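The structure under discussion is supplied below as structure tokens; questions concerning it will follow.
One protein chain is absent from this view; the other protein chains keep their places.
Moving on to chain A:
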Amino acid sequence: MKFGKLLAGATLALGLATSAYADGHEKTKVGFVFVGPIGDGGWTYEHNKGREAVEAEFGDAVETVYVENVAEGPDSERVMTQMALDGADLIFTTSFGYMDPTINVAKKFPDVKFEHATGYKRADNVSTYSARFYEGRAIQGHIAGSMTKSNIIGYIGSYPIPEVIRGINSAFIHARKVNPDVQFKIVWAYTWFDPAKEADAAKVLIEQGADVILQHTDSTAPQAAAQEAGNVITFGQASDMSQYAPMPRVSSIIDDWAPYYIARTKAVMDGTWESTDTWDGIGAGMVGIGEISDAVPADVKEQALAMKAALADGSYHAFTGPLKKQDGSDFLAEGETADDGTLAGMNFYVEGLEGDIPQ
């Protein structure tokens, strides 16, 4: 894994040596730092589709580079630094754990624009962007709560960060709404991408009675495990994962980064790029809901689509009171909706969820 990155680093270094001669490059160079392989079928796969869309949109006017399998933390700083040295004008860093490295590298290269996905730290040359995945989670929760027979829903978490906790809460709230007996079993995999471990986690949850598996990890392995087990439903994560439809995958959350990547690349080309914070959901098209398969009862499907429409036009918010926190304290009053600040830093479970969030 790590060595794929080394190789890419060597390639970048080579590029550095050659580009030193071509001073004042005409092409806009856009770099992407990926946490998994582009063939993971999920998170990184969708980011790479966004990269390809940038290339298709601007043709010869842009050059894109990417490095796969970059470990979160200090290693990523080296990769970003090399990209910047190599003449990248804009660098997308596409995992939460790249947050501090992105800020550090951005300080060293004030002329290079950085875009960090799913984080909350910004600077003059660092924007953040994310999608409101929790809107999709609300729909998943509704379908999962309606369809579970064992009333146990398994959830494979990656790391206990706000983005993941938000998803758990949103899914749980909506599962409980349609099914007051529903319980969540949460397993933290402590990885974004490790198919064998993800599959193991799914199997363990199924053995413990779960008949719905929600995942917040990047590969399609849990889908394969659910398919093996039979009679278990899953949802595509980050990508449609339609190869597992109609069963076990009954729907999906699809991240569509292409319009954003194209707009931001255009802004760099035009010189209009500014540091911003973008957080779009179903309404803006950044979050897509994959086709709800026939395995879902027609009335549930209809309700899910109605919820999707309400989330899209803003008439419904996935976190609408009355809601309490896990410890019983008040979170949202009747009719109140959560503000973005609370959502962005969410580090608590809502009432009804069991277990503690790892600190």
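Quick note on the criterion: a residue touches a chain if its C-beta (ideal position, glycine included) is under 8 Å from a C-beta of that chain, and two chains touch if they have at least 3 such contacts; residues count from 1.
One rule holds for everything that comes next: contacts and distances are computed from a predicted model.
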Omitted chain per UniProt, picking from "Lactate utilization protein", "1,2-phenylacetyl-CoA monooxygenase, subunit D", "Glutamate synthase (NADPH/NADH) small chain" or "ABC transporter permease", is "ABC transporter permease"
Missing-chain contact among A:Val30, A:Val67, A:Ala201 or A:Ile253 belongs to A:Ala201
By the document's definition of touch, the residue of A:Ile186, A:Ile292 or A:Met307 touching the omitted chain is A:Ile186
Out of A:Gly50, A:Gly119, A:Gly136 or A:Gly154, the sole contact with the unshown chain comes from A:Gly154
Residue list for chain A contacting the dropped chain reads 1, 3-4, 6-7, 36-41, 69, 154, 160, 185-188, 190-191, 193-197, 199-201, 203-205, 207-209, 219-221, 223-225, 227-228, 243-244, 354-356, 358-359
